[in-house]
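Read through the structure below, which is laid out as structure tokens, and then see the notes.
With one protein chain withheld, the remaining protein chains of the complex are depicted in position.
Should a chain be cited, it is by its letter among A and B, assigned in written order, with residues numbered from 1 in that chain.
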Amino acid sequence: MSEQGFTDAAVEAAHAFRAIMQAMARPGMPVPLEVKLQAPHPLDPASAAVALTLCDFQTPLWLSPMMATEAVAHYLRFHTGAPLVEEREGAHFAFLSASEETPALSLFSQGTHEYPDRSATLVIQAATFNTRDVVLSGPGIKGTTGFGVAGLSQRFWSAMAENHAHFPIGIDVIFAAQGRIAALPRSTRVVLQETV
Amino acid sequence: MYVAVKGGEQAIDAAHRLLAEERRGDRSVPSLTLAQIAEQLTLAVDRVMNEGSLHDRELAALAIQQARGDLIEAIFLIRAARTTLPRFGYSEPLETRRMRVKRRVSAAFKDIPGGQILGPTFDYTHRLLDFSLAAGLEPPEAAVAPTGLSTDMPRVLELLDSEGLIEKPSQEQGEPGDLTQDPLSFPADRDLRLQNLARGDEGFLLSLAYSTQRGYGRTHPFAGEIRVGMVEVSFTPEELGFAIVIGEITVTECEMINQFKGSAMVKPQFTRGYGLCFGQSERKAMSMALVDRSLRSGELGEERIAPAQDEEFVLSHSDNVQATGFVEHLKLPHYVDFQSELVMLRRMRAEASGDGQTLKAAE
Partner (left out) sequence: MNAPAYNFAYLNEQTKRMIRRAILKAIAVPGYQVPFASREMPMPYGWGTGGVQVTASVLTPDDRLKVIDQGADDTTNAVSIRKFFVKTAGVATTERTEEATIIQTRHRIPETPLTADQILVFQVPIPEPLRFLEPRETETRKMHALEEYGVMHVKLYEDIAQFGEIATTYAYPAKVADRYVFDPSPIPKFDNPKLDDCPALQLFGAGREKRIYAIPPHTKVKSLDFEDHPFEVQRWNEPCALCGSRTSFLDEIVIDDKGARMFVCSDTDFCAKQRDGR
């Protein structure tokens, strides 16, 4: 079986986290994430690296219908020790694919106005990034930047715009696309390209 | 020409060597062994384990020696060591009813089932310096029960409970929290409050407990039962699925009986305060029980007016490792901030006296 986690956990996780942190600090900017691990189909190795870097027994995970294969569930459980949950609102992290219908973002934990940090982080894997779907602005972005993810619908981007409207509560998203990651925290203003 | 002070690194190394030298003291005097500390300074070891939140007599003894007997410094060493230890899970709850009791007293009843057991206590010693100790004389050997005493001694508070005279022990469901894993937030449940108090500074808890006796949030306490002895610690490994005994530790448990008037809904009942700590630490366990009861004032519908009833105040200031760090950090250089204050103060004074002096106002 060609599935494995980190071989040098402390160092690989440190590098992966720096990439994730840079992505979160610079919304819409793809960051290379080199991974040596091997994840079971359909889990993208970059998604897997995010899971192994951030998830453990303290972070319940939710898997989308497409991601919830036995192999993926087993891999994540074995390598992170995180409990898998059926209910979206109890999940700290959710793993999804851009090639399936994204569930309503409001069904995930949004945090509270007193504890906005108690909200879910979505990890959505896709084929590629582009710069055409939306225009982003806000903390982490000098001026504005164009961004997009192959496969995500206009409805998704509208939902992300709505997510920002509720700041400081809301979810944060990490996108993984074949060796690169990008992020879209709730602090980012999202304008659909057509309506710019 | 002025040259900025350099050489922090050499200064630190030299200071560490001096410290080690001072710790060792006169080299013609034999160095202490960890066994001597663990066997003869047992109550210091108990305190370091309690507030250090780690049960390991040998490590605590090492910390006490390294800290030159400064117990807060030793507690700090133990806490820092604790950070590096892997966590396998949580033990099963201790069954203190099955304690191998070596000391057990109740101030509420003259005699109790199982009896009052005085055990090893300072309580009725005359506090006279014992010069035979200074002369190096060994004490006469005392008779020690070979295996301790009964392991099924009813609790004094159960006697009251059977008559409905005291509230039931708390029946909180679910896993207890752990403030070393999740940061404390307010309001805090009793499980987290008790954990905080168990790790809290003995002196701080003692003074708070004392303040409740002097009227700052009075709780009318009676020492229902204090018991000291050995209890088994059990742990359920994930792969086994059943509990196994992994060792035995000495603990002190205090159950306080406190007054409560009752309400239209509930008949009058006594209320409870609880304290538990490693080793023989009666002052700590009693103080903890008094402060635990005071912190329950909210749930018991009492007006919260005294410091010992103020959860945020008590829980935020009980930890001596935090407190000593922040108080002592004033020794660190603050000259940038001080310079900011100097600039401001001089300018204000210059403006007040109407001359420009050397520092002009910012544009």
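As a convention for this text, a residue touches a chain if its C-beta (ideal position, glycine included) is under 8 Å from a C-beta of that chain, and two chains touch if they have at least 3 such contacts.
What you see is a predicted model, and the numbers here were worked out from it, not measured in a lab.
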item	value
Which residue of B:83, B:171 or B:353 touches the chain not shown here	B:83
Omitted-chain contact residue, chosen from A:55, A:105 or A:190	A:55
Touching the absent chain when the full complex is considered, from B:26, B:238, B:303 or B:328	B:328
Positions on subunit A where the hidden chain makes contact	9-11, 13-15, 17-18, 20-22, 24-26, 53-56, 58-59, 92, 112-117, 119, 121, 138-142, 167-168, 172, 185-187
For subunit B, the residues touching the chain missing from this view	2, 4-9, 11-12, 58-59, 62, 76, 79-80, 82-84, 86-87, 179-187, 312, 316, 321-322, 324-329, 332-337, 339-344, 348, 351, 358-360, 362-363
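The rule is short, and it goes like this: only the chains that are shown with their structure count from here on.
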item	value
Cα-centroid distance, subunit A relative to subunit B, in whole angstrom	43
